[in-house]
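One chain of protein is taken out of this complex; the other chains stay put.
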Amino acid sequence: MTTTKDQGADHGAATGAVAAGSPASDAFAHQPLWKVRLALWRRSLGKTWGLFRENKMGMFGLGLILLFACMAIAHPILMATVWDPKIYDPVTGYSAVELQFVIVEGEPTDPSTQISLQEARLRLNPTVKVGQTVTIPVQPAPPSLKGPNPHLLGTDPQGRDILSQLLYSTRAAFFLGAVAALTTVLIATTVGSIAAYFGGFIDGSLMRLSDLILLMPLLPVLILVSALFEINMVMLGLMIGVLGGFGGVAIVLKAQALSVKVKSYIDAARVAGGTHWHIVLRHIIPNVLPLSFLYMMFGVTEAIAIEATLSFFGLLNVPMTWGIMINTAQNNGYLLSGTSYWWLLFPAGLAVTFLCFGFFLVGRGMDEVINPRLRAR
Amino acid sequence: MTVADRSMAPSAPSSELPLLDIVDLQMHFPVSRGLFRAPTEFVHAVDGISFEIAPGESLGLVGESGCGKSTTGRMLVKLLEPTGGSIMFRDRDYERDVAHIKGKETKEFRRRVQMIFQDPYESMNPRRTIFDTVSEPLAVQKVGNVPEREQRVLELLRLVGLTPAENFLFRYPHELSGGQRQRVAVARALVMNPSFIVADEPTSMLDVSIRISVMELMAGLAREFQVSYLYITHDLAVARYMCDRIAVMYLGKIVEIGPTEEILSRPQHPYTRALLSAVPVPDPSQKRTAVEIKGGVSKPVNPPPECRFIERCPFAAEVCRTNPHPPLELRGDRHYVACYRVDEINAAIAAAAG
Partner (left out) sequence: MTLSQLSLEARQVDPSLPLLEVDQLVMHYKIKAGSVSAVDNVTFTLHQGEAIGLVGESGCGKTSVALSLLRLLPQNAQHISGEIRLNGENLLWLSAEEMRQRRWKDIAMVFQGAMNSWNPVYRVGDQIREALDTHYRGVMTYAEQRAHMEKLFAAVGLPADMLDRYPHEFSGGMRQRAVIAMALSCGPQLIIADEPTTALDVIVQDQILKELKRIQADLGMSIVYISHDIAVIAEVTDSLGVMYAGNLVEYGPTADVFARPRHPYAYLLLRSTPSITGPRRKLAPLQGEPPDLLNPPTGCRFHPRCPFATERCAVENPPLEDIGGGHKVACWHWDQVPELEGLQR
């Protein structure tokens, strides 16, 4: 072997003799390798960001996600500063808002400002009359800025602040999405790469497992599992991740890994003497990873939607999520009340929709960065 | 150093033992007939070929696509496990049959052989820098530490003409042109100081003007470092400038092998004649003597025992049909031909030419 015996210390002097070339590469010449790698990594990240920025929908999605992130961060801050936990805690807080109602004959047309004579007599005293304005403490209370403890998005049927619940749940949604998506991607990348590279029996067994998981309807299975066992957010995230990771995403990533496997740089690595692990870790996985990230985005979307569904059915052992907020409204009979009690349904419903939408758009935006074919000229 | 100089040089003295001694090498791929049925049909991609490569010699393997030339190359660097035959490899202190080695032994063997691939756009991982790519053999074979590897890579980048080398070290392949990438591939192949390189159509995807400089580079480095090449190509003109000897393959068999100029000026096998007469000549004033053959290459699935070329051969006769595939016979200076009717064909063509 003829590797030169120059030591690292001389290395700067040896390379410094060469005339200046491109400034970008020149800057690397005297630095330790890890610094060079960091700089290269940052540069490629910058390039990817530059491409992503041109995608308007992706940027809109990112904006949505950032908005939700701000909401998630805002909750503990608000709880520590302006919100009194007795009143504003998303689970244990309570506040009865006193509102003014006009007593009407028969059924009220606007339940937030009118009350029927019958009910008014029941809740106050039998002497009230139609047309009279009365003050009654109510829950759920509509959004209002008035009073010493304003509820910007009103309260739920148990007198808890909706805004507080909404912000608190955002954090839970992010957490769940992250756990599920990371698990999915970790498993799917490994399974896909290994199945594609080794082929044969390993590929066959992993793919049959994928088929099996694909055949299982995800939601009913999760409903069944959560009915049998007590499930918290971490477990739910892991379950969604494992099922997703071994299922469809693994198959997609395997297809990508297969297209990498036939490239001649894989042969070059083998001729160099590279072990299977070297090839999988250094060549296949890095080339599958961008697609993995893409599926991570879609994975977050899926996890949030599944969580909302499960907690709507009241099957999750978690303190508060968007699904539970809707579930509370439903349990108290407000689900079919139309838009009269909109603050019980819309904030949570829209939050689920927009956060999913945001991740989906970012995923699509990344898709265009990763697949140059989709990129507009 | 020019391409022309290289093959003018005398080939290694015959007394020296060959670097590679390949005997009856076979690669039969099973034709899949479903999961639980044992295959009964085999594609005879390479069907018992034998040749030698001397130290520092460059052997050209030419033929049409599907003739088994790439399969042969891949077997010699252990990317494929041959189904039969032996590959004797002698290099300084190393001497053994590498046809069926496994695991650690293969890794040890790979310190001495390398491969250069056809497509400069696919032979480098787009996510790894030039340094990572060139130093990969050093890294996987655990040679030297990082600064030493960096020195070695810089040295090689200069050697292949990528200067200033520092500017290329941390580039990504997509920042380089096709010719530059192929130079990086040459650097990667040389980083372990191998004694044998399989070059699979290394210049066929490059533009003419760049092709020549890469060819010159490879030829020059081979002389400088005493590297032997197996140069796989479909282009006889390129083989003429790169190779000391040429072996012509047809459907898994070597049909003719000999010194380059000898093959080009005095082809004896009808297939070689047809191949040569089909090569377009960049000179409209040249008239070619044509040996035309019909049809295209078929797939060698369980081929019959007789001569592989029989269906397309314009000179096929009874002797070809009743006998097995002809063996390679000496027909001139180190010139071997696998054909029963060499003399008759020579006579017939001479008569036709008047």
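Miscellaneous remarks
The letters A and B name the chains in turn, as written, and every chain counts its residues from 1.
As a working rule, contacts are C-beta pairs under 8 Å (C-beta built on N, C-alpha and C of every residue); 3 or more make two chains touch, one makes a residue touch a chain.
These figures come from a predicted structure and were not determined experimentally.
For the chain left out of this panel, the touching residue among B:278, B:310 or B:349 is B:278.
Among B:106, B:193 or B:213, the one in contact with the hidden chain is B:213. From the set B:23, B:101 or B:297, the residue in touch with the chain omitted from the display is B:297, counting the whole complex. Of B:236, B:313, B:328 or B:342, it is B:236 that touches the chain left out of the display.
For subunit B, the list of residues touching the undisplayed chain reads 2-4, 64-65, 177, 179, 207-213, 215-216, 234-238, 240-241, 264, 274-286, 288, 293, 296-297.
We take it that only the chains that are shown with their structure count from here on.
One finds 54 Å separating the Cα centroids of subunit A and subunit B.
On subunit B, the positions that touch subunit A within their shared complex are 74, 77-79, 106-107, 110-111, 113-115, 117-119, 122-129, 133, 136-138, 140-141, 143-152, 154-155, 163-171, 185, 188, 192-193. The part of subunit A that touches subunit B in the complex is made up of residues 1-8, 11, 14-15, 18-19, 21-22, 25-26, 28-29, 33, 36, 40, 263-265, 267-275, 278, 282-283, 286-287.
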